[in-house]
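Single-structure report; data block below.
Removed: one protein chain of the complex. Kept in place: all other protein chains.
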């Protein structure tokens, strides 16, 4: 990596903190982004959103455009889905993140959402990286399935080189020979990124594991390793989910996870405060 | 894989032959596509094109839009490059193939080129797959760095599902632990694809090896394993190339390669005839 | 995996606790095994051993027979090394673990040591597995570089099938495409093994990372994910080590690590008590 890369710790010594309407990713507080893989149904999504807020999530996730291996599986509700996620945002006052697949959708998504996600399959879709680099929205950049840490940072560099410095990296498992898990969570990537770059890094244990029973242990390990946040799939009825049900937590299990994550956060001198407190502080911030 | 997938051998028993202005990919003749990684300079490119035709290549390759790991390396000449490749096409009467990175460039490329390439990094850029699926141009679909054979075929399915059935698959090495080569050429993918699908499959030994000295052995092995063609990087002065010089053959080495490939093709009851002969036969075909 | 395998959680519901002279691996206390990669010098090793005991390690590690990629690098002190490790054991009253490479050395090692280690390269050396299976010593079985979790458990089965049920599994990183770290620590293997088997599982972050700066974060993440212990390389002068210096902690950094590990252990309702306490409790246990 070039020493003068924008992404490099050598270029900027202090940790970058991405501020999403008051939710600070990269600071002392561990940020929890939760929600179903795909937005399937308005009522269900809104209900889940309210539950997640109550249980301590800070941000909402939900896919409106879904990248699927087969063209014949559910591809998402598109703008219809964006409207639902925007409604959930209104209702809960939580910022929302959704994935972009098409350069031509960046503006549309910016109208409804607060963070734009570039998924694993598009990590080296350089045209898309440049396009979100010209957006004013913070970008959640997932690591590609077989991307080295350096390639991942260079993908972030594409975004930053266009002027958008609000990049959040997200480790979500890499492809290896092991098939027991869907992918292999590369926990070492957390300290590696922290060493090489100033950007915040979060972890998606749901996609890495592909098994809901592992989301708890992997979330705890991510926080212990220094992750700045977690991206967790939660679905009220995982067995009925149109997408990735097997790796989704029920709200009950999510509540248990939050408790565990807070304990580990405290052990590494960090917090994972409830949304209420953060909101409070936001109001204070807004008053200043 | 669904038994009724368009890509499946069960759906269509006979081999698909993609006809590119008379050059038939998937038939008995092994098709050689050659050229430099990137179009850098008009005179140099035209000269190389003429040399390649003389040495027996059937089609020309050349990148105008280059996907590069770092945003600070040469990104290609864009439309300027397309104009040069089109001029080479005029001059040599060889069809030309170039890579598309942006959905918004599909029409532009179609104006200048005969085959549109979707590169490894975009193999699961489903929006781009759908866009080229709506194009009338044949598509050269490279396998993703860590894509399974099934995911690769499903990527082809995205293109075919939009109505474009002229898809040529291209194996170009997968990412493994071995670092001696740039990637690991998955030679087994050739018989696997031939078994599972009716689509033609070619091999890019240059990107797989990352070392020009291996291009010969890998090309011979690809033809022996049943590949329908080869995609070979050739540069008049590899040591001065702006991109991938280390894996480029000189014209002299390309001439040697052609001889070797023809011998192996004959051993597996196929041909790798000179462009002249093919043209001849094309004219005959056109008369019929 | 066969449901009736000895290694299977279905065969034995309760966690196996391997008792090594009072040190219990697989119980509530996280067990720390520390020491240099290879035994190089008697005085240095004894001094390091005393330091490690003072800093809270429970067991000592040290290689007398070293598996090295090249036949021309330091291969260990052999029996000379075993004598030194036995002396350290006398001095510190800590149990010791060392690696076996040769079936013909099992008895020799049993004379000096308390736990016998089968290394990654020998995980499917079935003859060696059977031999240690006939030993009365507990076995530390490292996961092979490219072994699936199932193959690893089946290797343990080879040991257990010979009658030795005191097997401790050790995750130490798998081989992937990523080269920033020496190997990729498969943190998911911890919950996977806990789910599939009743055997205790520990983690070797030193060999996984290959970089001492990552040993802390990886150790914390291992404990958070549910590991029963850690295997840590410590060397008084890492830069002078004959083997694996780059991944060795100094005693100062080991002291820091112990503090961090205790905090995370507490967060997951476990302990990582100092050796003194454990010894104390052992004496009490022995009195009962």
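We call the chains A, B and C, going by the order they appear; numbering starts again at 1 in every chain.
FYI, contacts are C-beta pairs under 8 Å (C-beta built on N, C-alpha and C of every residue); 3 or more make two chains touch, one makes a residue touch a chain.
This one's a predicted model, so the numbers in the text were calculated from it and none came from an experiment.
Participant: Considering the full assembly, with which of the depicted chains is the omitted chain in contact?
Facilitator: Looking at the entire complex, the absent chain's contacts are A, B, C.
Participant: Please pick, from B:52, B:209, B:232 or B:258, the residue that touches the omitted chain in the full complex.
Facilitator: Answering carefully, the residue with contact to the hidden chain is B:209.
Participant: Return the single residue from A:176, A:219 or A:247 that touches the missing chain.
Facilitator: Result: among the candidates, A:176 touches the missing chain.
Participant: Quick one: say which of C:45, C:158 or C:254 touches the chain that got left out.
Facilitator: Spelled out, the listed residue whose C-beta touches the missing chain is C:158.
Participant: Sort through B:16, B:146, B:166 or B:206 and give me the one touching the missing partner chain.
Facilitator: B:146
Participant: Using the definition of touch stated at the top, determine which of C:11, C:124 or C:271 touches the missing chain.
Facilitator: Of the candidates C:11, C:124 or C:271, C:124 is in touch with the missing chain.
Participant: Spell out, residue by residue, where the missing chain touches chain C.
Facilitator: Counting over the whole complex, chain C touches the hidden chain at residues 2, 67-72, 101-104, 121-122, 124-128, 145-146, 150-151, 154, 157-158, 161, 175.
Participant: Name every residue on chain B in touch with the hidden partner chain.
Facilitator: Looking at chain B, the ones touching the missing chain are residues 146, 148-150, 174, 176-181, 184-192, 195, 208-209, 213-214, 216-218, 220-226, 260, 263-264, 266-268.
Participant: In the complete complex, which positions of chain A touch the hidden chain?
Facilitator: Residues of chain A in contact with the hidden chain: 146, 175-177, 179.
Convention: only the chains that are shown with their structure count from here on.
Participant: Closest chain to the overall C-alpha centroid, by per-chain C-alpha centroid: which is it?
Facilitator: A
Participant: Hey, which chain ends up farthest from chain C, C-alpha centres compared?
Facilitator: For chain C, the chain whose C-alpha mean is farthest off is B.
Participant: Could you work out how far the Cα centre of chain B sits from that of chain C, in whole Å?
Facilitator: 50
Participant: Going by the touch rule set out above, which residues of chain A reach two or more other chains?
Facilitator: Those would be 146, 150.
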